[in-house]
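Yeah, one chain of the complex is gone here, protein chain that is, but the others are all in their spots.
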Amino acid sequence: MSEPRTTIYEVEVMFGDCDPAGIVFFPNYSKWMDASSLNYFRQCGLPSLQQLRKTRGIAGMPLLEIQTRFRRPATYGERLQVHTSVIEWRDKVFIHKHVVKRGDELLCEGTEVRAFVVHPPEDPTLIKAIAIPQDIKDLCR
Amino acid sequence: MSEPRTTIYEVEVMFGDCDPAGIVFFPNYSKWMDASSLNYFRQCGLPSLQQLRKTRGIAGMPLLEIQTRFRRPATYGERLQVHTSVIEWRDKVFIHKHVVKRGDELLCEGTEVRAFVVHPPEDPTLIKAIAIPQDIKDLCR
Amino acid sequence: MSEPRTTIYEVEVMFGDCDPAGIVFFPNYSKWMDASSLNYFRQCGLPSLQQLRKTRGIAGMPLLEIQTRFRRPATYGERLQVHTSVIEWRDKVFIHKHVVKRGDELLCEGTEVRAFVVHPPEDPTLIKAIAIPQDIKDLCR
Partner (left out) sequence: MSEPRTTIYEVEVMFGDCDPAGIVFFPNYSKWMDASSLNYFRQCGLPSLQQLRKTRGIAGMPLLEIQTRFRRPATYGERLQVHTSVIEWRDKVFIHKHVVKRGDELLCEGTEVRAFVVHPPEDPTLIKAIAIPQDIKDLCR
């Protein structure tokens, strides 16, 4: 079995990303993992979220669940890399793995469970998970 | 001439609002002034932004310009008050004044220039400032 | 066995807390849970972080791990409540449970694993978990 495709999203930690302890305030890791998820799909060849909405009615890939472990702190001025892959495709959800590194050092790692959703025609204010389109799964191999 | 109507928006500073110097990271003052602007209009009796969009086509009151002076720092665990008024109504823009205090102490103060905007029917992806509706001005006296 | 002590931290969702889907950007839930953790210890009678540092050398209670499930979205203008307790005290770590509600509706829930840390005298730039002081456990019963 081959390794899943992995993309790398580069982050430069800003002063304002850090807390009074002088280290990255942890919710920023979630923000960067979210940006790395979007970047992953763009790297795989998926159109932008804005285009997906127009052409396929896909309203996004919202989160159902996150789990994150914090190993080592980082601070401003440092460059980090978020290594992102999809480790499991289920029928209606998929699981991202994100590993945040500073070069070779592991800083934090986590998983996200996400779904592709649409606005159901009977009530466009709601969102509903759809079966993940096969062509999207194929793009990301 | 009477004093303009002033509303007070209460903020409790969170750990994550503060920077490595241990004090509020300054863009958070802008975030709180923005929240205080929305609160001002709700206190004046204006419907929510969501309702304004549906019933009157108003897409929001975006910022054209801000100016802020920082006087004293604040830190987490403290309660601040944003005192907000409209100090000038022009034809297409209005000027907010926000004064952030910790009880009697002045922490920071600023102005915002904002406009009421709609999506023009000829291109709904754009926004366009409208003459400020008289009934809205009247509500805020 | 009795229910663990639970504190409630009130949040008013700001416009700037929401994303282009119009709902709370998920890392903000982590920020609010973090604020609710600090609030929990203050409600239990623990001094502020600033004082803990001075009087006991405790540098904070950083996160080792988080897990969060997102159930229902929320938007700006809404008031949410973060219900926070400690569901397990181990020797060197403790586990917070946070349940975010909008009145009776469950929006999101999660756990955090945290430790009490000090700067070890041999290298004050590092942090090291300590056995959780018994008097702190006692305060939080």
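Letters A, B and C name the chains as they come in the text, with residue numbers starting at 1 for each one.
Everything below uses one rule, namely that a residue touches a chain if its C-beta (ideal position, glycine included) is under 8 Å from a C-beta of that chain, and two chains touch if they have at least 3 such contacts.
For clarity, every value in this text was computed on a predicted model and none was experimentally measured.
> For the chain omitted from this view, which of the shown chains does it touch?
A, B, C
> Would you mind spotting which of B:Cys44, B:Leu63, B:Val93 or B:Val118 touches the chain that isn't drawn?
B:Leu63
> Out of C:Pro20, C:Gly103 or C:Pro121, which is the one that touches the chain we can't see?
C:Pro20
> Which residues does chain A use to touch the chain missing from this display?
On the side of chain A, residues 12, 14-16, 31-32, 34-35, 38, 42, 48-50, 75-77 touch the unshown chain.
> Taking the full complex into account, what residues of chain B touch the chain not shown?
21, 25-28, 30-31, 34, 59-60, 62-70
> Can you name the residues of chain C that touch the chain not displayed here?
Residues of chain C in contact with the hidden chain: 15-16, 18-22, 25, 27, 75-76.
The rule is short, and it goes like this: only the chains that are shown with their structure count from here on.
> Using CA atoms for the superposition, what rotation angle relates chain B to chain C, in steps of 5 degrees?
180
> Measuring from the mean C-alpha position of chain A to the mean C-alpha position of chain B, what distance in angstrom results?
Their C-alpha centroids are separated by 32 Å.
> Round to the nearest whole Å and give the separation of the Cα centres of chain B and chain C.
Measuring from centre to centre gives 29 Å for this pair.
> How many angstrom between the C-alpha centroids of chain C and chain A?
Measuring from centre to centre gives 24 Å for this pair.
> Give me the residues of chain A that touch two or more other chains.
Residues 21, 25, 27 of chain A touch two or more partner chains.
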